[in-house]
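Let me begin by handing over the structure; questions about it come next.
Note that one protein chain is taken out, while the other chains of the complex remain in position.
And then chain A:
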Amino acid sequence: MQNKSTRALYLIPYSAWIILFVIAPIALVVYYSLFDIHGDFTFANYRAFFSSVYLELTLSSFWYAFLITLFSLLIAYPTAYFLTKTKHKQLWLLLIIIPSWINLLLKTYAFIGIFGQYGPINAFFTAIGIGSTQLLFTDFSFIFVSVYIFIPFMILPIFNAIDRLNPALIDASRDLGASPWTTFRRVILPLTMNGVKSGIQVTFIPALSLFMITRLIAGNKVITLGTAIEQQFLVTQNWGMGSTIAVFLILFMFVIMLFTGQKEKGGASDGKTK
(Lines give C-alpha, C1' and ligand atoms only; values in the text may rest on other atoms or scores of the structure.)
Protein backbone atom coordinates (compact mmCIF):
# COMPACT_ATOMS: atom_id res chain seq x y z
CA MET A 1 0.00 0.00 0.00
CA GLN A 2 2.81 2.31 0.97
CA ASN A 3 4.36 1.51 -2.37
CA LYS A 4 1.29 2.68 -4.19
CA SER A 5 1.05 5.99 -2.37
CA THR A 6 4.73 6.79 -2.95
CA ARG A 7 4.26 6.04 -6.59
CA ALA A 8 1.37 8.49 -6.66
CA LEU A 9 3.68 11.02 -5.03
CA TYR A 10 6.25 10.61 -7.81
CA LEU A 11 3.50 11.17 -10.33
CA ILE A 12 2.73 14.69 -9.06
CA PRO A 13 5.49 16.66 -10.86
CA TYR A 14 4.77 14.88 -14.11
CA SER A 15 1.01 15.36 -14.01
CA ALA A 16 1.36 18.96 -12.88
CA TRP A 17 3.69 19.62 -15.78
CA ILE A 18 1.48 17.94 -18.32
CA ILE A 19 -1.68 19.68 -17.11
CA LEU A 20 -0.16 23.15 -16.73
CA PHE A 21 2.12 23.27 -19.74
CA VAL A 22 0.67 20.85 -22.27
CA ILE A 23 -3.04 20.26 -21.81
CA ALA A 24 -4.04 23.71 -20.53
CA PRO A 25 -2.24 25.68 -23.29
CA ILE A 26 -3.67 23.44 -26.00
CA ALA A 27 -7.13 23.81 -24.52
CA LEU A 28 -6.67 27.57 -24.40
CA VAL A 29 -5.51 27.68 -27.99
CA VAL A 30 -8.51 25.66 -29.10
CA TYR A 31 -10.78 27.88 -27.01
CA TYR A 32 -9.42 31.12 -28.45
CA SER A 33 -9.61 29.78 -31.97
CA LEU A 34 -13.41 29.77 -31.63
CA PHE A 35 -13.69 33.55 -31.22
CA ASP A 36 -13.36 36.32 -33.76
CA ILE A 37 -11.50 39.59 -33.27
CA HIS A 38 -14.48 41.13 -31.47
CA GLY A 39 -14.78 38.28 -28.99
CA ASP A 40 -17.85 36.64 -30.58
CA PHE A 41 -18.14 32.90 -30.89
CA THR A 42 -17.58 31.74 -34.49
CA PHE A 43 -16.18 29.07 -36.79
CA ALA A 44 -15.14 31.73 -39.27
CA ASN A 45 -11.46 31.34 -38.35
CA TYR A 46 -11.52 27.71 -39.50
CA ARG A 47 -13.26 28.68 -42.71
CA ALA A 48 -10.66 31.37 -43.22
CA PHE A 49 -7.83 28.89 -42.79
CA PHE A 50 -9.08 27.01 -45.84
CA SER A 51 -8.90 30.14 -47.94
CA SER A 52 -6.16 30.33 -50.55
CA VAL A 53 -4.04 32.72 -48.47
CA TYR A 54 -3.56 30.33 -45.59
CA LEU A 55 -3.36 27.19 -47.70
CA GLU A 56 -0.58 28.81 -49.67
CA LEU A 57 1.09 29.75 -46.42
CA THR A 58 0.76 26.18 -45.16
CA LEU A 59 2.18 24.87 -48.41
CA SER A 60 5.12 27.24 -48.33
CA SER A 61 5.69 26.42 -44.67
CA PHE A 62 5.87 22.72 -45.50
CA TRP A 63 8.05 23.42 -48.49
CA TYR A 64 10.64 25.35 -46.46
CA ALA A 65 10.53 22.81 -43.64
CA PHE A 66 11.02 20.08 -46.23
CA LEU A 67 14.02 21.84 -47.79
CA ILE A 68 15.57 22.54 -44.39
CA THR A 69 15.10 18.89 -43.33
CA LEU A 70 16.39 17.57 -46.65
CA PHE A 71 19.57 19.63 -46.63
CA SER A 72 20.15 18.90 -42.94
CA LEU A 73 19.78 15.17 -43.64
CA LEU A 74 22.03 15.28 -46.69
CA ILE A 75 24.76 16.90 -44.64
CA ALA A 76 24.11 15.12 -41.33
CA TYR A 77 24.04 11.50 -42.51
CA PRO A 78 27.49 11.41 -44.16
CA THR A 79 28.87 13.51 -41.31
CA ALA A 80 27.47 11.14 -38.69
CA TYR A 81 28.76 8.15 -40.66
CA PHE A 82 32.20 9.68 -40.92
CA LEU A 83 32.21 10.60 -37.22
CA THR A 84 31.57 7.00 -36.14
CA LYS A 85 34.68 5.97 -38.06
CA THR A 86 37.00 8.51 -36.45
CA LYS A 87 39.29 7.64 -33.59
CA HIS A 88 38.03 10.14 -31.02
CA LYS A 89 34.44 10.12 -32.17
CA GLN A 90 32.95 11.41 -28.93
CA LEU A 91 35.23 14.45 -29.06
CA TRP A 92 34.39 15.25 -32.68
CA LEU A 93 30.72 14.80 -31.92
CA LEU A 94 31.02 17.18 -28.98
CA LEU A 95 32.59 19.82 -31.23
CA ILE A 96 29.53 19.63 -33.44
CA ILE A 97 27.13 19.66 -30.52
CA ILE A 98 28.73 22.62 -28.67
CA PRO A 99 27.38 25.37 -30.99
CA SER A 100 23.86 24.16 -30.26
CA TRP A 101 24.36 25.20 -26.63
CA ILE A 102 24.73 28.81 -27.66
CA ASN A 103 21.57 30.86 -27.73
CA LEU A 104 19.76 30.58 -31.03
CA LEU A 105 19.13 34.32 -31.19
CA LEU A 106 22.84 35.10 -30.79
CA LYS A 107 23.77 32.77 -33.61
CA THR A 108 21.09 34.23 -35.83
CA TYR A 109 22.30 37.76 -35.15
CA ALA A 110 25.82 36.66 -36.01
CA PHE A 111 24.56 35.65 -39.44
CA ILE A 112 23.05 39.10 -39.98
CA GLY A 113 26.58 40.41 -39.61
CA ILE A 114 28.11 37.72 -41.81
CA PHE A 115 25.55 38.02 -44.61
CA GLY A 116 25.10 41.81 -44.33
CA GLN A 117 25.91 44.36 -47.01
CA TYR A 118 29.25 45.09 -45.28
CA GLY A 119 29.83 41.60 -43.96
CA PRO A 120 32.83 39.37 -44.70
CA ILE A 121 31.10 37.41 -47.45
CA ASN A 122 30.21 40.48 -49.45
CA ALA A 123 33.71 41.84 -48.79
CA PHE A 124 35.06 38.64 -50.31
CA PHE A 125 32.66 38.87 -53.27
CA THR A 126 33.78 42.43 -53.89
CA ALA A 127 37.44 41.43 -53.66
CA ILE A 128 37.09 38.67 -56.29
CA GLY A 129 35.12 40.98 -58.52
CA ILE A 130 31.59 39.58 -58.22
CA GLY A 131 30.51 42.67 -56.42
CA SER A 132 28.29 43.18 -53.41
CA THR A 133 25.25 40.87 -53.47
CA GLN A 134 22.02 40.88 -51.53
CA LEU A 135 22.31 37.85 -49.24
CA LEU A 136 20.16 38.73 -46.28
CA PHE A 137 16.38 38.51 -46.68
CA THR A 138 16.65 35.82 -49.35
CA ASP A 139 15.37 32.25 -49.38
CA PHE A 140 18.94 31.08 -49.58
CA SER A 141 20.04 32.77 -46.39
CA PHE A 142 16.89 31.62 -44.58
CA ILE A 143 17.45 27.98 -45.48
CA PHE A 144 21.19 28.20 -44.93
CA VAL A 145 20.87 29.56 -41.40
CA SER A 146 18.05 27.16 -40.53
CA VAL A 147 20.06 24.18 -41.73
CA TYR A 148 23.00 25.43 -39.72
CA ILE A 149 20.82 25.63 -36.61
CA PHE A 150 19.24 22.19 -37.05
CA ILE A 151 22.23 20.11 -38.15
CA PRO A 152 23.42 19.13 -34.65
CA PHE A 153 19.92 17.86 -33.82
CA MET A 154 19.92 15.80 -36.99
CA ILE A 155 23.42 14.43 -36.48
CA LEU A 156 22.94 13.24 -32.92
CA PRO A 157 20.25 10.55 -33.43
CA ILE A 158 21.81 9.38 -36.70
CA PHE A 159 25.23 9.18 -35.08
CA ASN A 160 23.82 7.07 -32.26
CA ALA A 161 22.06 4.75 -34.70
CA ILE A 162 25.16 4.21 -36.84
CA ASP A 163 27.38 3.86 -33.80
CA ARG A 164 25.19 1.09 -32.41
CA LEU A 165 25.22 -0.81 -35.68
CA ASN A 166 27.11 -4.08 -35.28
CA PRO A 167 30.07 -3.82 -37.70
CA ALA A 168 29.90 -7.58 -38.26
CA LEU A 169 26.64 -6.99 -40.17
CA ILE A 170 28.52 -4.91 -42.71
CA ASP A 171 31.14 -7.65 -43.03
CA ALA A 172 28.34 -10.19 -43.39
CA SER A 173 26.71 -8.22 -46.17
CA ARG A 174 29.99 -7.81 -48.05
CA ASP A 175 30.72 -11.48 -47.47
CA LEU A 176 27.40 -12.43 -49.05
CA GLY A 177 28.27 -10.57 -52.23
CA ALA A 178 26.96 -7.07 -51.66
CA SER A 179 28.95 -4.11 -52.98
CA PRO A 180 29.56 -1.21 -50.57
CA TRP A 181 26.61 0.68 -52.07
CA THR A 182 24.25 -2.31 -51.85
CA THR A 183 25.40 -2.86 -48.29
CA PHE A 184 24.48 0.73 -47.50
CA ARG A 185 21.10 0.42 -49.16
CA ARG A 186 20.09 -2.98 -47.82
CA VAL A 187 21.75 -3.11 -44.40
CA ILE A 188 23.10 0.17 -43.06
CA LEU A 189 20.24 2.46 -44.08
CA PRO A 190 17.37 0.19 -42.94
CA LEU A 191 19.08 -0.43 -39.62
CA THR A 192 19.74 3.27 -38.98
CA MET A 193 16.30 4.36 -40.21
CA ASN A 194 15.12 4.94 -36.65
CA GLY A 195 17.88 7.49 -36.18
CA VAL A 196 16.95 9.17 -39.44
CA LYS A 197 13.29 9.31 -38.39
CA SER A 198 14.18 10.86 -35.03
CA GLY A 199 16.36 13.38 -36.85
CA ILE A 200 13.54 14.26 -39.20
CA GLN A 201 11.18 14.66 -36.28
CA VAL A 202 13.40 17.05 -34.38
CA THR A 203 14.09 19.06 -37.53
CA PHE A 204 10.91 19.11 -39.58
CA ILE A 205 8.47 19.88 -36.78
CA PRO A 206 10.35 22.88 -35.34
CA ALA A 207 11.15 24.06 -38.87
CA LEU A 208 7.44 24.18 -39.60
CA SER A 209 6.86 26.82 -36.94
CA LEU A 210 10.06 28.84 -37.30
CA PHE A 211 9.46 32.54 -36.97
CA MET A 212 12.47 34.17 -35.42
CA ILE A 213 14.99 33.09 -38.00
CA THR A 214 12.40 33.96 -40.61
CA ARG A 215 12.05 37.46 -39.21
CA LEU A 216 15.75 38.15 -38.78
CA ILE A 217 17.18 36.45 -41.84
CA ALA A 218 14.34 36.23 -44.34
CA GLY A 219 13.08 39.72 -43.59
CA ASN A 220 9.62 41.02 -43.09
CA LYS A 221 7.91 38.41 -45.24
CA VAL A 222 5.19 36.12 -43.93
CA ILE A 223 6.30 32.84 -45.39
CA THR A 224 5.70 30.24 -42.69
CA LEU A 225 2.93 29.32 -40.28
CA GLY A 226 5.17 30.44 -37.44
CA THR A 227 5.44 33.95 -38.82
CA ALA A 228 1.72 34.00 -39.50
CA ILE A 229 0.92 33.16 -35.89
CA GLU A 230 3.28 35.83 -34.65
CA GLN A 231 1.72 38.33 -37.04
CA GLN A 232 -1.83 37.55 -35.91
CA PHE A 233 -1.03 37.77 -32.22
CA LEU A 234 1.38 40.71 -32.15
CA VAL A 235 0.50 42.85 -35.15
CA THR A 236 -3.13 42.23 -36.14
CA GLN A 237 -4.09 41.36 -32.55
CA ASN A 238 -6.44 38.72 -33.96
CA TRP A 239 -5.92 36.06 -31.30
CA GLY A 240 -8.70 33.91 -32.74
CA MET A 241 -7.03 33.53 -36.14
CA GLY A 242 -3.60 33.09 -34.55
CA SER A 243 -4.97 30.31 -32.37
CA THR A 244 -6.63 28.64 -35.35
CA ILE A 245 -3.32 28.48 -37.21
CA ALA A 246 -1.74 27.10 -34.06
CA VAL A 247 -4.42 24.39 -33.85
CA PHE A 248 -3.60 23.30 -37.38
CA LEU A 249 0.10 23.41 -36.64
CA ILE A 250 -0.45 21.06 -33.70
CA LEU A 251 -2.49 18.75 -35.93
CA PHE A 252 0.27 18.69 -38.53
CA MET A 253 2.76 17.81 -35.83
CA PHE A 254 0.70 14.84 -34.73
CA VAL A 255 0.46 13.61 -38.30
CA ILE A 256 4.23 13.90 -38.74
CA MET A 257 4.80 12.10 -35.44
CA LEU A 258 2.60 9.28 -36.71
CA PHE A 259 4.57 8.98 -39.93
CA THR A 260 7.99 9.11 -38.36
CA GLY A 261 7.07 7.01 -35.33
CA GLN A 262 9.49 4.27 -34.33
CA LYS A 263 8.48 0.84 -35.40
CA GLU A 264 9.92 -1.74 -33.07
CA LYS A 265 10.63 -4.69 -35.27
CA GLY A 266 11.72 -7.72 -33.31
CA GLY A 267 13.09 -5.49 -30.58
CA ALA A 268 16.62 -5.66 -31.97
CA SER A 269 16.77 -2.15 -33.33
CA ASP A 270 20.49 -1.84 -32.79
CA GLY A 271 21.37 -4.74 -35.01
CA LYS A 272 23.04 -6.83 -32.34
CA THR A 273 21.89 -10.40 -32.25
CA LYS A 274 23.32 -11.21 -28.84
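Everything below uses one rule, namely that a contact is a pair of C-beta atoms (placed from the backbone, for glycine too) under 8 Å apart; a residue touches a chain by one contact, two chains touch by 3 or more; residues count from 1.
Note that contacts and distances are computed from a predicted model.
A.B. asks: Which name from "RsbT co-antagonist protein RsbR", "3-hydroxyacyl-[acyl-carrier-protein] dehydratase", "Fe-S cluster assembly protein SufD" or "Spermidine/putrescine import ATP-binding protein PotA" does UniProt give the chain that's left off?
C.D. replies: Per the UniProt record, that chain is "Spermidine/putrescine import ATP-binding protein PotA".
A.B. asks: Can you say which of A:L191, A:I213 or A:V247 touches the chain missing from this structure?
C.D. replies: Here the residue in touch with the unshown chain is A:L191.
A.B. asks: Out of A:S173, A:T244 or A:T260, which is the one that touches the chain we can't see?
C.D. replies: A:S173
A.B. asks: In the full complex, which bits of chain A touch the chain not displayed? Write them out.
C.D. replies: Its contact residues with the unshown chain are 166, 168-169, 171-179, 182, 186-187, 190-191, 265-274.
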